[in-house]
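Here it is, the structure, as structure tokens.
One protein chain omitted, others in place.
So, subunit A:
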Amino acid sequence: MSRKRRTPDPAFVLAVLAVLATVAIVAFMTLGARGNWDFVLAFRGRKLLALILVAYAISVSTVLFQTVTGNRILTPSIMGFDALFALIQTVLIFVLGSAAVSALDPRPLFAFEAAVMTTFCVLLYRWLFSGATRSLHLMLLVGIVFGVFFRSFSNFLQRIIDPNEFVVLQDRLFASFNTVDTSLLGLSAGTIAIASLVGWRMRHTFDVLALGRETAINLGVDHRRTVTIILLLVAVLVSVSTALVGPVTFFGLLVANLAYMVMPTHRHAWLLPASALIAITCLVGGQVILEHVFGFATALSIIIEFVGGIVFILLILKGAAR
């Protein structure tokens, strides 16, 4: 067992990831650009910013969620977050009609969606942790059941809605990186910046929390409070990414596990930036490939879900073999 431990420096790995992300970004901004650069850069810049924000929000929220749950094949979507998003959209169009919803200012709508999703998360959490049973797994199960409920209720409304309205709704619910709602960029960036600031101050606590509830309490972490804050951060980040592009299930799982694989450390101060950079590389790079190789013949989310789904199955098989 005298296997030499090959430990690459985390800073080196992070630098490589940063270079990859930069290459993807440069390729996205310049490849096949014709005509006026001012227009090209401004047009692509907005799209790029949206992709980066989404990549960042999904990767960070997934890593944090996996730290809280102590499980590496869970993603926030298991708590029914994106199902709730779909339900909100469906109810809005069902009640107000697509014309009225399209006419709404997207910013207050976004704030409303984020507020509902965050409230849902806090209620679920408070309710489950105030009783005698304070089990994270019970909370996840309840989250899954709620997710199914939200999805079924959305489906029910979609069955009885006007077919023309349904087409509009379906368009809104598909994760699409081409039709990003750019009017939300400023608000999203601000929200993410605040969430990141809160998270960065707690980065050492995340490391301790990954050891499990009992060990974390033994080491003096206020477990209940910390988990509440992290779930709030996750809810906010998920709201941002779903509001910008719609639900993406497997992407977070993919990038979080890639980050665990390449980063030779358990420290969130390294893991979180690494996962964000991997996410940016995948999303922006994927968009480049989509635009220039497939010629927009498919949607990026389909490719991501396909690759992410395969990784998910591999992880489960690996876990079963262990």
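Note that a contact is a pair of C-beta atoms (placed from the backbone, for glycine too) under 8 Å apart; a residue touches a chain by one contact, two chains touch by 3 or more; residues count from 1.
In this section, contacts and distances are computed from a predicted model.
Peer 1: Can you pick, from "Cysteine desulfurase", "Cation:proton antiporter", "ATP synthase gamma chain" or "Iron compound ABC transporter ATP-binding protein", the UniProt protein name of the chain not displayed?
Peer 2: Per the UniProt record, that chain is "Iron compound ABC transporter ATP-binding protein".
Peer 1: Identify the residue among A:25, A:173, A:195 or A:210 that touches the chain left out of the display.
Peer 2: Of these options, the touching residue for the absent chain is A:210.
Peer 1: Which residue among A:88, A:101 or A:221 touches the omitted chain?
Peer 2: That would be A:221, which touches the missing chain.
Peer 1: For the chain that's not shown, point to the residue among A:44, A:72 or A:107 touching it.
Peer 2: For the chain that is not drawn, the touching residue is A:72.
Peer 1: May I ask you to list the residues on subunit A that touch the chain which is not drawn?
Peer 2: Given the touch definition above, subunit A has residues 1, 5, 66, 70-72, 132, 203-205, 207-208, 210-215, 217-222, 260, 266 touching the missing chain.
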